[in-house]
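On to chain A.
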Amino acid sequence: MAIEQTHDVNELRRRQPAFRGLDAGHLACQGCGQALAARLVTEATGPDIVIANATGCLEVFTTAWPRTSWRVPWIHSVFANAPAVASGIEAALKMQGRSTKVVAMGGDGGTFDIGLQALSAMLERNHNVLYVCFDNEAYMNTGVQRSSSTPHAAMTTTSPPGRERMGKRHLRKDLLSIIAAHHIPYAATASVAYPSDLRKKVRRGLAIDGAAFVLVHSPCPLGWGHGGELSIEVARLAVQTGIFPLVELERGSVASAMALRQVRPVADYLKLQGRFRHLFDGSPAAAEELEHLQALANHNIELYRLRADTPGARDSEGADTVRRGGLRWA
Partner candidate 1 sequence: MRTLTRGAYAVAGSSLELNTGDWRLQRPVHLHQAAPCHGVCPAGEDPQAWIARIAQGDLRAAWETLVSANPLPAITGRVCHHPCESACNRGQFDQPIAIHSLERFLGDRALAEGWNYPIVEPDHDSAEVAVVGGGPAGLSCAYHLMRRGLRVRLFEAQSAAGGILRSALPPYRLPRAVLDREVERVLAAGVSFVPNHRLGRDLSLEELRKDFAAVFLAPGTGLARSWDVDGVVPDDLRNGLDLLMEWTSVGSLPSFRRVAIVGGGNTAIDLARVLKAAGVAEVHVITFQALPGPGVSSREAMSATAREIAQAIEEGVIIHDRRGVRRLIIRSERVIGLEMVHMKELERAGGRHEAVAFEGTESILEIDQVVPAIGQRVNPQGMEALLAHREFFESDWWGRIASHPGIFVGGDATGRCGTVSGAVGDGRRAAQVIEAFLRGTATAEGQTSQLIKFEQLNLNYFDHARRADAPILPVERRDAATEIEGGLTSAQVFDESHRCFSCGECMACDNCWTLCPDNSVLKVKDHCLDASDYVFDYDHCKGCGLCAHECPAGFIAMVDEP
Partner candidate 2 sequence: MTEIRIHGRGGQGNVLAAYILAQAAFEYGKFAQAFPSFGPERRGAPVTAFVRIAAIPIRRYCQVTQPSFLVLQDHALMHTPGITDGLPANGRILVNWSRRFEPTVGRDGHEIVVIPATTLAMEYLGKPVPNTALLAALITLTGLMPLEALEKALALRFRDQMLEGNIRLIHQAARMVPAGLWKETADARGD
């Protein structure tokens, strides 16, 4: 495998123009959306933070002793308590008169489900903490079991399609509305397919003094059943179809929504993923579920007024379009 490197990469790493709080050598799957999302978050936060990480893939693949991929102070306690640990860190830093920011991180399991109580309390106490949820829509760390974030009709090992079932029976939990009900200063959804937008939202969440929440859609090639090279493509389609709207909430009410200038059919998104394969077997039940998912996307599009009036760009206001010299990457 050994290849002649054209440069001293270690030297190059030291000289990279942007700070990156999550470095190479982690053990994430090829094309892991979460690994990328987490790194992008640290690019926006900079080095002066402390991270409290819930149990999950991120924790496991970044910190197998004796190594760590983190370049910021990081602590993992247990599955359900990241928001509370973060609260404690924040209280301590406040008492020490430090300006260091606290970021809590968790997957959808740790956020939508087991950690929701601690998260709600952290938001209610309005700690000066940014909570980032990397949403890959199932319990991936334990081998792809359904979570309350798993989309309706998706296949997981605990919501398998069969003669009687079409994947997950229940709807995906509307976490954002739950967060909104806490009336916190800032909440947003972001996608790993839109790095500039993601980093912008992280910066905004970090800038405000108080609790902030960012939900980041991060594809899992293993759990979603697509090639690693498609992680961005799939995440982008989730946005372009209206399945995963990119919105911002100020004090619980919608302040902005990334408009879609060319809405794509949900099937475009689904057919790239093994977890929805059973929806394309041509059966009437499958057809119904396809329509159901399309209806859910349409609902989002109406709810958040995602349809842009101006024609043009394929996705959304040209967010994260590129140009020579990388000038568009905020």
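Here is how the candidates were picked: all candidates are chains of the complex that A comes from, given by their letters.
Going forward, a residue touches a chain if its C-beta (ideal position, glycine included) is under 8 Å from a C-beta of that chain, and two chains touch if they have at least 3 such contacts; residues count from 1.
Because the structure is a prediction, the values reported are computed rather than measured.
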Task: Which of 1 or 2 touches chain A - same complex, any copy - done: 1
Open item on the list: Give the list of chain A residues in touch with candidate 1 in this complex.
Closed with: 1, 3, 5-7, 9-10, 12-13, 16-17, 20, 22-28, 30-33, 35-36, 39-40, 62-63, 65-72, 195, 221, 227-233, 236, 311-315, 318, 320-326, 328-329
